[in-house]
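Below: one structure in structure tokens.
Here the complex is missing one protein chain, while the rest keep their positions.
This part shows chain A:
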Amino acid sequence: MIIARLAFQSLRNRWLTATLTVLAIAFSVMLLLGVEKIRNGARDSFANTISGTELIVGARSGSLQLLLYSVFRIGNATNNITWQSYSDIASHPDVAWIVPISLGDSHRGFRVLGTTKDYYEHYRFRGGNRIEVASGKLGEDLFDTVIGADVAAQLGYKVGDKIVIGHGLGSVSFLEHEDKPFRVAGILAKTGTPVDRTVHVSLEAIEAIHVDWQSGAPVPGQTVSADQVRAMDLKPKAITAALVGLKSKLAIFRVQREINEYPDEPLSAILPGAALQELWGLVAIAETALAAVSAMVVATALLGMLTMILTALNERRREMAILRAAGARPVTILGLLAAEAGMLTAAGVATGTVLLYAALFILRPILDREYGLNLSIAPPTTSEGLTLAVIVLAGFIAGLVPAMLAYRRSLADGMTVRI
């Protein structure tokens, strides 16, 4: 055991460089594991944004595009679907519920979503959580709006404030529906989904603010006041998309096919999960690149360790000669240096893992609150454990380089102690 003790003491004698080396490896491991955690967290967050919805229906387009604009408020719809089509789907015998969505306007950078009360009833996220109202209520009046938590927090709105909706989707609207202001009736609780960044109004309200508009601009001299509009028939002529819940999951593909083959209008029905898979396929390249960069950082840290051991090797020739004189075989010297590299790497990996979990513990609530990124604090998975084992092995193998050098030197030096 004296050899192990001496190896440890030798390292302790070089504690500053040893500590820095361990830290470099620790940070690289932290990065590698952290990227993996965030990747999984991001996937989970995406996957958790919508649940309980069997189909999303919109105008015919790619399924990814439909998913992105209807659920994630990214991009735009290619076309609308008529109220007639919507009603037909709603009356389909397999459909349990249907929630219409109307997009296209915005408020200071936040998307405005026109929908019905059913939205709050049926929209589910993170495995069945419902949308909760944090303050105020869902609103009864035509010009009532319910805003997401981020909208309220970033714009400083509270219940009762008046807001004006801009036409189109730019963060600065040149055309605003300023003649028909809305009142903030309720503020939703934080969900960690795009709901937080959405201004919700009723479908009728969307219709009302566009009643005197044509071709995307107000018609001059034909303004209809907010009070006049209340008396009008505000049944929507078209919506952007619809979330559909079915009575039985077994009917999913049948209903999907029927909608896709709807004769009166080109429609697309998609499964949110399948569309997400398509999304993963798309971002896999970026994820691979990120993982490659982290792997490079680990390799760099191991190279740093190699440099440290090689630098110390010259000063340690005396140590080697003493061990040889005492009867140590060259193999012992080889083992000593390889073990040192293995020990440093193992310490780095352990420190990195501990640091990562400490960071996760501290940052988790903040990430969840600010970015809706729900990172799980679970013990390392098998593949992560395997990765860590590979790193330790790589460190050990890297240590063989200086070890071989010391081995050959100790053969060549003989008993002469060179300084």
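Definition applied: contacts are C-beta pairs under 8 Å (C-beta built on N, C-alpha and C of every residue); 3 or more make two chains touch, one makes a residue touch a chain; residues count from 1.
Just so we're on the same page, contacts and distances are computed from a predicted model.
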Which of "ABC transport system ATP-binding protein", "5-oxoprolinase subunit PxpB", "Isoquinoline 1-oxidoreductase alpha subunit" or "ABC-type quaternary amine transporter" matches, in UniProt, the chain that is not displayed: "ABC transport system ATP-binding protein"
Residue of A:250, A:285, A:326 or A:377 in touch with the missing chain, whole complex considered: A:326
Residue among A:10, A:260 or A:277 touching the omitted chain: A:10
Contacts of chain A with the absent chain, listed as residue ranges: 2-3, 5-6, 9-10, 12-13, 318-319, 321-331, 412, 414-417, 419
